[in-house]
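Just one protein chain is left out here, and the rest sit where they should.
Here is subunit A:
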Amino acid sequence: MPDQKRIKFEIATPERVVLKEEIFQVTVPTVEGEITVLPKHSPLVSILKPGVLEVKKIDGEIEIISVSGGFVEVLLNKVIILADTAERAEEIDLERAEEAKRRAEESLKNIRSVDAAQFANIAAQIEKELARSRSVKRWRHLKGR
């Protein structure tokens, strides 16, 4: 493959840099819908929503990363993701992710009089955990496990 067909990819959270390497393509969940970025995509900045990020690496492997919101910045041949939280699928424990999601749903049911901010917090939590378990399932599916 010639060099110009690669994208420099970087995904960072406030706490750490999760992944930084050259890739072929990446699929990103944004608030406007899912987009796939190929080399030479025109510059774009968009807001992420909680979901599954799919990265096609140059060795043919597909990396699945779960994100819980943030931003994506597309430059010529470079993609930067500023995520609030990001985890690689292989690092997520499915049982615990589902457990966390159940807990969040429970707390939503239990609290009768929640104010708007609290409600939004819990809803965001559920979405995040959902994205985590979805990304693990996707990863397992890809790996045939």
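The working rule: contacts are C-beta pairs under 8 Å (C-beta built on N, C-alpha and C of every residue); 3 or more make two chains touch, one makes a residue touch a chain; residues count from 1.
In this text, contacts and distances are computed from a predicted model.
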{"item": "Absent chain [UniProt protein name; select from \"Autoinducer 2 import system permease protein LsrD\", \"Cytochrome bc1 complex cytochrome c subunit\", \"ABC transporter ATP-binding protein\" or \"ATP synthase gamma chain\"]", "value": "\"ATP synthase gamma chain\""}
{"item": "Candidates A:P14, A:G60 or A:G144 - the one touching the absent chain", "value": "A:P14"}
{"item": "Candidate in contact with the missing chain, chosen from A:E73, A:E105 or A:E127", "value": "A:E73"}
{"item": "Contact set of subunit A toward the excluded chain (per top definition)", "value": "10, 12-17, 30-32, 42-47, 70-71, 73, 75-78, 80, 82, 84"}
